[in-house]
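For this depiction, one protein chain was excluded, whereas all remaining protein chains were kept in their positions.
By letter and in written order, the chains are A, B and C; residue numbering begins at 1 in each of them.
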Amino acid sequence: MEYVKTADNGRPDMRVNIGSLQLENPVMTASGTFGYAREFENLMNLHRLGAVIVKGISLHPRQGNPPPRIVETACGMLNAIGLQNVGVDRFIAEKMNYLAGLNVPVIVNILGDSIAEYEEITVRLQGVPGVAGIEVNISCPNVKKGGVAFGTDPKMAASVTAAVKARSKVPVMVKLSPNVSDIGAVALAVQDGGADSVSLINTLIGMAIDLKTRKPALANVIGGLSGPAIKPVALRMVYEVAKKVSIPIIGIGGIETAEDALEFMLAGATAVQVGTANFINPRASEDVVDGITAYLMKEKLPSIRSIIGQLELS
Amino acid sequence: MEYVKTADNGRPDMRVNIGSLQLENPVMTASGTFGYAREFENLMNLHRLGAVIVKGISLHPRQGNPPPRIVETACGMLNAIGLQNVGVDRFIAEKMNYLAGLNVPVIVNILGDSIAEYEEITVRLQGVPGVAGIEVNISCPNVKKGGVAFGTDPKMAASVTAAVKARSKVPVMVKLSPNVSDIGAVALAVQDGGADSVSLINTLIGMAIDLKTRKPALANVIGGLSGPAIKPVALRMVYEVAKKVSIPIIGIGGIETAEDALEFMLAGATAVQVGTANFINPRASEDVVDGITAYLMKEKLPSIRSIIGQLELS
Amino acid sequence: MSQYQENATVTRIEQLSEKNYRLTFESPMIAAATKPGQFVMIRTSIGKDPLLRRPFSVHQVLNNGLIQIYFKEVGRGTGILGHAKVGEKFSLFGPLGRGFRLSKDKPAIIVGGGLGIAPLLLLLKENCRLKKNCDQDLVILGGRNREEVEPLLTDFKKYGVTVRTSTDDGSLGHHGYVTEILKSIPLVDGCTVYACGPEAMMSRVAGICAEAQIACQVSVESVMACGMGACLGCSRPDNTGSYTHVCLNGPVFDAEKLQWNM
Partner (left out) sequence: MSQYQENATVTRIEQLSEKNYRLTFESPMIAAATKPGQFVMIRTSIGKDPLLRRPFSVHQVLNNGLIQIYFKEVGRGTGILGHAKVGEKFSLFGPLGRGFRLSKDKPAIIVGGGLGIAPLLLLLKENCRLKKNCDQDLVILGGRNREEVEPLLTDFKKYGVTVRTSTDDGSLGHHGYVTEILKSIPLVDGCTVYACGPEAMMSRVAGICAEAQIACQVSVESVMACGMGACLGCSRPDNTGSYTHVCLNGPVFDAEKLQWNM
């Protein structure tokens, strides 16, 4: 990796590379927690993000699950949105124009029910101005078909990766599911499949029950657990994957503050994604950027890259 | 199952059967969170428990991990006790006498590095007065050898179960790890191996980092996540396993109150274990017993058994 | 459509009945931007539990940048707010959502049940300001008992509007439901019914208005994570067989645009 020092303004160098993707800073927004970015334009400075990852896009529009779709749990939340989205064509037509106008790389999170669907979405996204990368969601627990299997079986994960990679000119990030016995094995398979990077973790599969009604709290019965509650699991998985793969890792799971983000980077993440925290503090991702900068200045570290993987084991 | 109504005192019938084990109520204490019960004798009425499960016992004494062994996380905690225990012989000699004097079934949680070790501990526990059951820990994430593999691979899990079962005259409960892709498959294997019941979940593997020192917060680097944070994952797994197996299920994970316990029972658990909550409220397990009784009376339900698995799906 | 995160200080606490509270916050930016029917998301804890913000309709906007919410203690979040102290600060985020569409010359019938009364005071205020004179308008407020309804009456009556009441136990006004009052009055052509209350009540109001072929706007609830369109959690079936989102397209909807279980 080669970083040209553009300006010597005394501020720490926040740039990181995710494969060929160069980011001004390591803070992205997690898919499904930041809408299509525009929702946040009055609430924060979108241009200060490292990258924007948009809500998962499928080949055809999806209506999503009936309500209730969310329920709060201890220090976390469950969601079963059911991947509601407008489909790749309307996404390109209606959302990409605005996104392309942002000064930050836009990464499109995609999901399919079959390898053919993943391929087709990838093909349609090629050449669309503003699409800087693809994040392949092989881990969504909410849809009965596809999702779970792709992310759980290393061979399947490698196949999807290879299929998307073969059709993509932009870098491919594969998003791993935590609901597996050996996430390191899946990460390795995905690396072998050609992934430029891996992001982790997606949500843990969970459930909540309303004792009053004796019904599941979510209409979909099960949902994805996110938020601070899952951070210890996410950190452990990033650490585990970092020992296995050589491609960059993007850490996700319960990140609310710069401290959280820096912990993920110490564990081996090159960048991070802020998810559920956006709901609680719409400025969370920008606050994380500010906080990392402040930390580096306080610690007199010239570059964020000197943090990555620097966990000290005694 | 056959329940003789002993007294018609207007109070709900709290009895449940775990295979041939008859419990006065469905509330047990989780292994490793209740010492050897005696620690709590001045703090609650031990005789009111459904069962006591003691700290995991190995063939030989184990010193456990260096400190720090615990760290708090969002709505949870990580522990890496490292299965410190006095070994099965000293356990029998020093602890069982007191435990046998309690008016409640005592279930001994065991763990080994090999099938032979599990067998040997089982053999030594046979005929010891007061030992009402064995809980086989195939899921502990803290010890490098053994633990993880047994709980992750359905075949291995079945083998351990069969080996212990073959040598035990008392009922065998197998405690499942949540760190797997398909807990239903492991549960089924364990049932096929002859388990009388399954208990779940053990802790999720997690990690915490101290940004100030840039070191892992636990000396053991990784540890087991417990407490309210994991409850949604535990509930989901109980629900999933209940759809697969026909043997009784004991629900564990973040249970603090009677409401929590009742949710697990709706999801399909015949009984529950109270773990981390014992640290916060030493009376937690007795409070859960009281709370369940109060709930049944309020709802005018004559028996706790009418709750089990009664989750309403619309 | 500007929204703000404000660290708002509690300036006044009124316990209006056993579980119902009215809190006044100093929140000048949100106060200046709020329209009737919009809501705020309030962070109730300093820790990570309860994690999510809680949605509350803006009940009143007062001078000097003050806003009020009127709420019932039903769980942990509202429990924390119910025990707030003057001087305490909470993070408010808003104003959010689409509020009521007011009309200068159409008679308004404002129907509130229980805590659904909350957004209607600001609605009435704006309605009367717009019309200068609102003596053609009617307010119907209902609740479980006198304690729940009476404390709010003066605030509504000060706008010179006719206020009728009902209570489930008959302790104040009509013994029964607000919908029975609504049903009993002549619904003049061109008038608009504005309603907020329990789902069953609104469903009934929607039915009455559909039958009488008059406009009906309802403010509905939904669980919410973000309150601003980012999570897609607040879905509600609409009349097309698809879902609409309460935080973005509501909380106020034309009743006919929603699906009702009648």
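Throughout what follows, a residue touches a chain if its C-beta (ideal position, glycine included) is under 8 Å from a C-beta of that chain, and two chains touch if they have at least 3 such contacts.
Keep in mind that what you see is a predicted model, and the values were worked out from it rather than measured.
Peer 1: Of B:M14, B:M28 or B:C75, which residue touches the hidden chain?
Peer 2: Considering all chains, including the one not shown, the answer is B:C75.
Peer 1: Among B:G64, B:G184 or B:G309, choose the residue that contacts the chain missing from this document, as touch is defined above.
Peer 2: Selected residue, touching the omitted chain: B:G64.
Peer 1: State which residues belonging to subunit C touch the missing partner chain.
Peer 2: 45-50, 76, 80, 85
Peer 1: So that we can see where the missing chain sits, which residues of subunit B does it touch?
Peer 2: Spelled out for subunit B, the touching residues are 32-35, 39-40, 42-43, 55, 63-72, 74-77, 79, 81, 84, 227-228, 256, 276, 278-283.
Peer 1: At which residues does subunit A meet the chain that is not included here?
Peer 2: 74-75
Everything that follows uses one rule, which is that only the chains that are shown with their structure count from here on.
Peer 1: Express in whole angstrom the distance between the two chain centres, defined as the mean CA positions of subunit A and subunit C.
Peer 2: The separation of the two C-alpha centroids amounts to 37 Å.
Peer 1: How big is the gap, in whole Å, between where the Cα atoms of subunit B centre and where those of subunit C centre?
Peer 2: Computed from C-alpha means, the inter-chain centre distance equals 47 Å.
Peer 1: Enumerate the residues of subunit C that touch no fewer than two other chains.
Peer 2: In subunit C, 48-49 touch at least two other chains.
Peer 1: Got the subunit A residues that touch at least 2 other chains?
Peer 2: 74-76, 227-228
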